[in-house]
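Structure incoming, see below.
All protein chains but one are shown at their positions in the complex.
Labels A and B are assigned to the chains in the order they are written; within every chain, residues are numbered from 1.
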Amino acid sequence: MTLTTILAQQLVNGLVLGSFYALVALGYTMVFGVVKLLNFAHGDLYMVGAFTGLLALSAVAGTAGTSWVGVGLSILLAMIAVGFLGVVIERIAYAPMLKAPRLSILITALAVSLVLQNGVLTLSNGQVLAFSPRLGFAGINLGPVFINYKQIALAGTAAVLMIALEFFISRTQYGRAMRAVSVDRDMSELMGIDVNRVIAVTFFVGSALAGAAGTMAGAYYGSVWYFMGFIIGLKAFTAAVIGGIGSIPGAMLGGLVLGLLESFGTQIPGIGSEWKDVFSFSVLILVLVFKPTGLLGKSEQERM
Amino acid sequence: MALEPGSPGPQSVEARPSAWGGLLAILDTPQKRGIAIVLILAAMVIAPQAFGPYATVILTNALLYTILALGLNVVVGYAGLLDLGYAAFFAVGAYSVGILTTEFGWNFWATIPVAVIVAMIAGVIIGGPTLRLRSDYLAIVTLGFGEIVRIAARNLQITGAASGISGIEQPWLFGWHIARQVDFYYVFLVLAVIAVLTSVRLANSRLGRAWLYVRHDEDAAEAMGIDRVRVKLAAYIIGAIYGSIGGAFFAVNLTAISPQSFSFQQSTLFLMAVVLGGMGKIPGVILGAFVVVLGPELLRDLGSFRYLVFAIGLLLIMLFRPSGIWPAGGKR
Partner (left out) sequence: MNLLKTSAVASLALALMLGTAYAADIKIGVLVPTTGGQATYGQDMANAVQLAMDEINKAGGGNTYSAVVGDDACDPQQAVNAATKLASSGIAAVIGGYCSGATIPTLKIFGDAKLPFVITAANSTKLIPANPGNAFMINSTGNDQVAKALDFWKAKGYKAIAIVNEGDAYSQDLATLAQKSFTAAGGTVPAFETVNHGEQDYSAVVTKIKAANPDAVFWTAYDDDGGPFIKQLREGGYQGDIYVGDGSTSANLFKLAGDAAEGVYAFSSPTAEFLPDAKSFADAYQAKFNVAPSSYGPLTYDGMKLLADAITKAGGTDSAKLIAALQAEDYKGIAGEITFKPDHTLGRSNFVVVVGKGGTWTLAQ
């Protein structure tokens, strides 16, 4: 393989990986924007989405088969299920905590994460389960690079979801309400916005995105595991911060940037796969040193 | 991390009626508190004989966590800096000792100053970039550093790569070979007491007050003449010192260290100990450390359920006592 081919392939790898990071980062950033909470449990919602998708696929296998239609249905079902789970978690665990010190909510989120992880661990016996949709290996050749249909579908779905989200935020009433609450919560309440409703919707949408990403990851990579949310949560958190936490386009950008950093980092001699995470974190730190609010973050006056 | 304006700080939450309230009501004078402390210390001293070797190991672990939680408490509780990568300092201490004793044959006691200095430097390196950052960005940067340290330990030959360093020699002190579990128990007990006393002195010092002001309102603090940069760096450096000393003794206690012990999960355990007990309040932090260590151990009989039970328990505690187990307004 020539260098251009390799780099082109790594570009594709990075974009695919980045799409997952972006989808999960979006949920993180949305929730943060509205509730100012770093939801540690968000990555585990991705994991629950993957398991739900697996269950959904076996459920619809009879009627819709396990190919594209079946997978598509599973994604939809997982989105709805995980969306609701997110709202339930918010109602039970976070809503009562909103007046508590910030760190306490953080630890609560951590506890929720542990409950989800260990709950699924117990149910799945710690096993890595195979997710086997029939999606085939066919694809197209784009220049020197082979892109299979799964990757196209993945990137396409991610793009559709992100565009839908952007539309939701900027054009709909709920979207406007969300933006208002994220800027000034008390003011929004005074203006008549049902803040609790808005928060619930935010959690639903953010969690649904994570659930979609989880199911897609399960179908794409072929396996689901109780621990898979931990790493993605960390990466998505990093991505959201790179892009500027609280900024939706920032999360998308951050996700893609992180995915590309990891893929190209693996390729760079001297860094390789051994040091790629160090590489990514170092870039993150450098970005934040020179732009403390992330790539697209708004420069805020308050320093907390 | 500053508390949001309008949210209750640790000193101003309304007292919750509870069993704790009753307990604190009994211990209302300094003399009574003093007696309670003496009793607790006495119990700790006879614990190994009273409860056996297994309990000794677990309690040693709890004391280690106490030291580390108190160190993190300086960074998070006093200075308000959300550090998600505290295990990095722990690792620096442990590996400094491991490398110097096994590769270079140093005496353990000589390695401690080196471990502390290296950790202090690490504190400056980690703290430096975070000075201008908002709390959430600060969190991810510290997390990033934590991971960088762990991955470096995993990749480098000098740290033993993934297998870590084993065969660390256990130290001698004036003819006393600190090698048995019960020896380390007493060593950690002494260290924990020193850590507590140091934390108390810090809290009541000028630096402690400076942290308080910076935590509440950085700009106002600056206007009052407090150098934000120095105060924050001091917090990291002091936290690093606690961490590295804990790590140093951890290394000779286990005689084998590997990157697994310095993961992000470890950092979150330290943070849990601090917040669970009641962030900023020393007795609460100690309690939190014990809960985090003893919880999974006491539940050992539940087998694979024990982490789930622990997690649910943790969640319930946070929901019903969001300022931590220790009641607000308790002794600082």
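Going forward, contacts are C-beta pairs under 8 Å (C-beta built on N, C-alpha and C of every residue); 3 or more make two chains touch, one makes a residue touch a chain.
Note that the structure is a prediction, hence the values are computed from the model and not measured.
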Task = Out of A:119, A:222 or A:249, point to the residue that touches the absent chain in the complete complex.
result = A:222
Request  = Extract the touching residues of chain A with respect to the undisplayed chain.
outcome  = 1, 5-6, 9-10, 13-14, 16-17, 20, 121, 125-128, 130, 132, 137, 146, 148, 217, 221-223, 225, 227-228, 230-231, 262-263, 265-267, 272-274, 276-277
Key: Chain not shown, touching residues in chain B   = 52-54, 57-58, 61, 154-155, 161-164, 166-167, 180-181, 254-261, 297, 300, 303-304, 306-307
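The definition used in the following text is that only the chains that are shown with their structure count from here on.
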Note = Whole-Å distance, C-alpha centre of chain A to that of chain B, is 32
Ask   = For the complex, which residues does chain A have touching chain B?
value = 32, 36, 38, 92-93, 96-97, 99-108, 110-112, 114-115, 117-119, 121-122, 126, 234, 237-238, 241, 245, 274-275, 277-278, 281-282, 284-285, 288-289, 292-294, 300, 303-304
Message = Per the contact definition, I'd like the list of chain B residues that touch chain A in the complex.
response = 1-4, 7-10, 76, 82, 129, 132-137, 139-141, 143-145, 147-148, 151-152, 155, 218-219, 264, 268, 271-272, 275-276, 279, 304-305, 307-308, 310-312, 314-315, 318-319, 322-324
